[in-house]
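Missing here: one protein chain of the complex. Every other protein chain is in place.
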Amino acid sequence: MRFSSLRYQTLACALSTIVRALELPDYIGLKTSLNRSVLEVTLHNPNSPINLWNQDTQDGLVDLVGKLQQDNETKVVIFRSDIPRYFVAHLDLSIPNLAKFVPSFGNLIYNISALPQVTIGAVEGRARGAGNELLVALDMRFATKNDTLFGQPEVGSGLFPGGGGSQYLPGLIGRGLAMEYILSANDINATEAERIGWINKAFDKTADMDSYIDRLTSRLRLFPQSALSGAKDTINLRSAPTREDILHDTTTFVRQLADPVVGQISARTQKLVQNSSAFEVELNLGEIIPLLYDDDA
Amino acid sequence: MRFSSLRYQTLACALSTIVRALELPDYIGLKTSLNRSVLEVTLHNPNSPINLWNQDTQDGLVDLVGKLQQDNETKVVIFRSDIPRYFVAHLDLSIPNLAKFVPSFGNLIYNISALPQVTIGAVEGRARGAGNELLVALDMRFATKNDTLFGQPEVGSGLFPGGGGSQYLPGLIGRGLAMEYILSANDINATEAERIGWINKAFDKTADMDSYIDRLTSRLRLFPQSALSGAKDTINLRSAPTREDILHDTTTFVRQLADPVVGQISARTQKLVQNSSAFEVELNLGEIIPLLYDDDA
Partner (left out) sequence: MRFSSLRYQTLACALSTIVRALELPDYIGLKTSLNRSVLEVTLHNPNSPINLWNQDTQDGLVDLVGKLQQDNETKVVIFRSDIPRYFVAHLDLSIPNLAKFVPSFGNLIYNISALPQVTIGAVEGRARGAGNELLVALDMRFATKNDTLFGQPEVGSGLFPGGGGSQYLPGLIGRGLAMEYILSANDINATEAERIGWINKAFDKTADMDSYIDRLTSRLRLFPQSALSGAKDTINLRSAPTREDILHDTTTFVRQLADPVVGQISARTQKLVQNSSAFEVELNLGEIIPLLYDDDA
C-alpha cells in the first residue's frame, strides 16, 4: 500500500527536519548522537571515574534541554553513561555555590520531566543521588541486573534528596517503600527495583536491554510528537510534582546544607575516600554509609 | 439466632426496594440484568463485531448512570461484554461530532467513578481506548488470562487518551509504567496487568473469575449503600481525578483531533482494515500499529 498524500507529507517532514534538525554543540560533560528522531545522551564527566554530576554536566543538560524544548522533530531522548560501573554516582558536593546550583538543578529536573520528547533512562552501574533523581523524573527507566544499584544516599550525609526525588519516587513505588529507601539510604538492585516499580524492567544482559529499548523507540519515533507530548502532559497532570513542589525541595535542601553536621559527615567521607578511592568506596556506598558514623572506623 | 427488629428492617427494606427498584428501559447498545441489588451491564453494540463504543453505547450509559445516581437500592454494577474476543475495541472514530461527543464521554467517565454503587469490570477479550478508560475509572477490574489484552492505542493514531485514562492509570500502576504503555500504544496481557496493578486479579478460566466476583458481590450486596458510597468518596478524594482534571483531557484531545496527521493516520487505518477486517486487525492492534507508518505496508 502506498498513500501519495502521506508520502508527500513524509517528504515535507524530511525536508523540514533538515531545516529544523537539532543542532547541538560539543558539550564537556555529555556526548550526544541523533539518529532518526532518537537522541542518545551519554553522561560522561571526563574528570570523574564515578561520573559525578558537576557544573559541566548541568550546564550541558540545561543547554540541551533548552534546545529540546524548541525542537519538534526529536521524539525520544535516551540517557546513558559510558563510565564503567557508574551511571552517575551523585552530585559533586565540592561545587562552589551549592545554594545557587541546587535550585538550578531542581528547575532542570522539572524541565526534563516536562519535555515534549519521550525520555528513557538506560542504566548500568550505580545511579544514586542526583543520578537517581534524574532517572525518576524521566518517563521510563530500564536497567541491567548484573551491576546496577539505585539509591538516594543523601540522608546518610545529613541531607535529603533536593531535586524532586522524594516526590517522584512515591509515585513509582508507593509512600511506604519510598520512605524505607530514602530514609535508610540503602541501595536497591535492579531485580528488586523492577519488582516494586522503581524501574520499568530489568534485564539479564545489556543486549537484552538494548533490544527492548530499540523495539520501543522504533515505535515511539513513528508517532507524532504532538501526540507524545500531549499524552505526557495529561499523565503528568496528576502523577508528577509541579515546579513549585520541586523548588520546595531545593529550598529545604539548601537550608539543610547549613547544618554543621553536614560538614562533619562530609569531612569523614573525605577521609574514607582518601584511605581507599572514591571508585571503590562508592561501589557499595549503601553498605559503607554506617562506617561514616563509626568513631573507630 | 434471630433478631426480630432487624428482620422487620429487612422486610421494610424489601418493601421499599419494590417501590424504588431500578426500572430500566431497553437500551440499544447495552443489556441489563438486575438480581438482588447486583446489576449486570453487558456492553453489546449490535452493529459491531469488535464492540466499538458508539453513540448508542454512550447514550445508554448516560441514561443508566443518571438512574443509578438516584438509586439507593442497587449495590453493585458489573460491566461485561458478550461480543466474542472483544470487551470494547475502542471509540468509533466515525461518530459525526467528536468535538461534542468526547466531553460528554469525559463527563460520563467521571460520573461512573463517582457512582454510589460499587463498580466492577469483568473482562474477556480486547479492552482498548475508551474501553480501557471505562475500566480504569471503575472501582475494580478482573480478567481472564487466555484472550484478554488491554491498551491505550491513541498515541499510535496521533491522539492520546481523552477521557481520563492518562490520569486513572498512574494511580494503578505508577507513572513510569503508565508512560510506557500509553506512549508506546503497546498492549498488555492480563497476567502482566495483574502483576503491575492495572487489574485486581487475573484468572485462568472464566468460571474462576465468575466465582471470585460472585463471592465478592455476595458480600458487597449485604452492606448498606451509604457505607459503600461513603467509603468510595473518601478513597476517591485523594486517588481519583476530579471532573475538571478529566475535562482538561477532553479539551486537549479535541484540539489534537484537528491536527492533520490524525486524519492521515486514520486514512491509513481504513485501508489496512479494508484489506483484511477490523476483527482480524484489531485482535493484535498493538503489534500492527507500526505498520500504519510503513510506506511499503
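Read from first to last, the chains carry the letters A and B; within each, the first residue is number 1.
In this text, a contact is a pair of C-beta atoms (placed from the backbone, for glycine too) under 8 Å apart; a residue touches a chain by one contact, two chains touch by 3 or more.
Source: prediction; values computed, not measured.
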Contacting the left-out chain in the complete assembly, out of A:S33, A:S94, A:S211 or A:Q264: A:Q264
Selected residue (touches chain absent from view) among A:I182, A:M209 or A:L222: A:I182
Residue among B:S33, B:T191 or B:S239 that touches the chain left out of view: B:S239
Residue ranges of subunit A at the interface with the undisplayed chain: 154-161, 166-167, 169-171, 173-180, 182-186, 196, 241, 245, 248-249, 252-253, 256, 259-261, 264, 267-268, 271-272, 275, 289-290, 293, 295-297
Interface residues of subunit B (partner: the chain not displayed): 1-3, 5-7, 9-10, 118, 139-141, 168, 171-173, 197, 199-200, 216, 218-220, 222-224, 226-228, 230-240
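Note that in this section only the chains that are shown with their structure count from here on.
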Equivalent-chain rotation between subunit B and subunit A, CA atoms, steps of 5 degrees: 120
Inter-centroid spacing, subunit B versus subunit A (mean Cα positions, whole Å): 35
